[in-house]
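Taking it in order: structure first as structure tokens, then the write-up.
Here the complex is missing one protein chain, while the rest keep their positions.
So, chain A:
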């Protein structure tokens, strides 16, 4: 662990270098934290009741850093005041922390150019963002870096990555990166953010020039790098470098010309994560509570200006002084509660952080909630995976749903259920570009309850470059697992096609034949659905629809049997897919008018006994994939029979058909289901023959 080696390590370093320096970029230059960062810079947002930047500074202090420059841009004064009042400005502090105010900075690049212009850097330094939580023993990596520098002057930077398997909770999807690294020298050869791409290409030279290359997708960026003093200079020389990604890519592209290299250091067992968005905020908070970040855990109370004690109990329950827990309230596990907070009776809290001076009412359920200081939650509320900033009031009987953020002083309720993923702030959003369109501020916003004071925040107003990405991240907060799975399947299926494409032609033809066929059928079906939809909307006559379907048939080269099946399926599918949440009992009520309307169309196709058989097979197949159809299968068949679209002989034939070996179970299930109808038919037939 870092602090144990602290004193001895620092002594050694003193001999080698005069001072160890670090640059902390205390701004993210983006709006991932939505409305929260409008009033407070991200570095000061409380993470388990401690401002984020204090984790970063503690990490640096533990590594024996003596001089830290904190570059602040957005709301810089607040950071300066915070640093002034922190333990770092006390005389006993081992580390001097100097804020560097620069309001004009718009990127990491600008910040480093600022550092360069002020000529603050004298030796190798640590570059870190002001929102990293870590307990890596960075002094060891610094030593490796310096050793390498002695041998190889071209090494500019050592980036620290942590091994994290895919799906690791602190692995930020936004920062997902694939690296190619030389095994022997640990030199980075290729750097690529994955983003939405499905295939990752790397130049072939990296293989030709290096005998042993590792392609790594099992790493996450710790956002900590050890830089030489040249790095800020290079940022100055290349004014188009905005981010570290730009820098790394620039260096790699120009490697042959300038001869600069970047190296990688992989840590395995230590902790590092960046609070880069709400998802990470959630993940890192949980890790802190579960003590992965030791020694930076809530009960260590490492902000020494604040002398309060925090007790640590079983199941990771941390309680500060003067917490009052009323009778019957349950703190299940992983809960942190700040001082002077009151929790009402029969309230249950799990996986949550609650700040100072909060008042939680009775019968409240909080799961995965992050309540900052002075939040008031009235009785019978439910809070699930949400951030409630200071001064928020949730009136009684209100449900705050997954992924919501309530910024400063928002009031919601009473008796209301907030939608999921809603971002609220207490003032209407000001448009940055034209403030002329100001509307009078209403006193209450009835959408969010009669006593509410809440306005929805939209991220798209920001001037950020990657808004779209932003949207994706925001959307997935709290729904992470779900969206991830979809993503996976999607890629998975396209991948197999891709692989066939690049095949060497061995059995390509055979496979592709099947593929194309299937693909065409799917395309045809979707076109068919569209045609029927439009026909309904625009009242296109039956003849024209038939004409269109026939031309589609030729366009996609679909055989007539398939057309029969598809038409039947589409006619049933369409109404069912439009209306949602249908009870199984209602299926027929919805279908009947539709089938009646499309009867002439169906009759046009389903004439011959073969076509009728196709129709039945199609129904059978469709019933397997659609529960609603399955429940109503017998009624649908009956309807078709009633409308003279199906002949009883054909139905008998279909009923007796030999099952395909692949789907015997479903085959028998369907037969069983329609058995009463068949019986009724047989009876009816016998009766009629009796007559």
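What we mean here is this: contacts are C-beta pairs under 8 Å (C-beta built on N, C-alpha and C of every residue); 3 or more make two chains touch, one makes a residue touch a chain; residues count from 1.
Keep in mind that, in the parts below, contacts and distances are computed from a predicted model.
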item: Record-based protein name (UniProt) of the chain missing from this complex, from "Translation initiation factor eIF2B subunit gamma", "Exosome complex exonuclease", "Actin/actin-like protein" or "Protein wntless"; value: "Translation initiation factor eIF2B subunit gamma"
item: Touching residue (missing chain; options A:150, A:201, A:538 or A:658); value: A:201
item: Touch with the omitted chain, as defined above, among A:19, A:106 or A:166; value: A:166
item: Option touching the unshown chain, where A:144, A:178 or A:590 are the choices; value: A:178
item: Residue among A:106, A:522 or A:684 that touches the chain left out of view; value: A:522
item: Candidate in contact with the missing chain, chosen from A:429, A:617, A:631 or A:673; value: A:617
item: In chain A, positions touching the absent partner; value: 165-168, 178, 183, 194, 197-204, 207-208, 210-218, 488, 491-493, 495-496, 498-500, 502-507, 510-511, 513-514, 517-518, 521-522, 525, 558-559, 562, 565, 617-618, 621-622, 624-625, 660, 662-663, 666
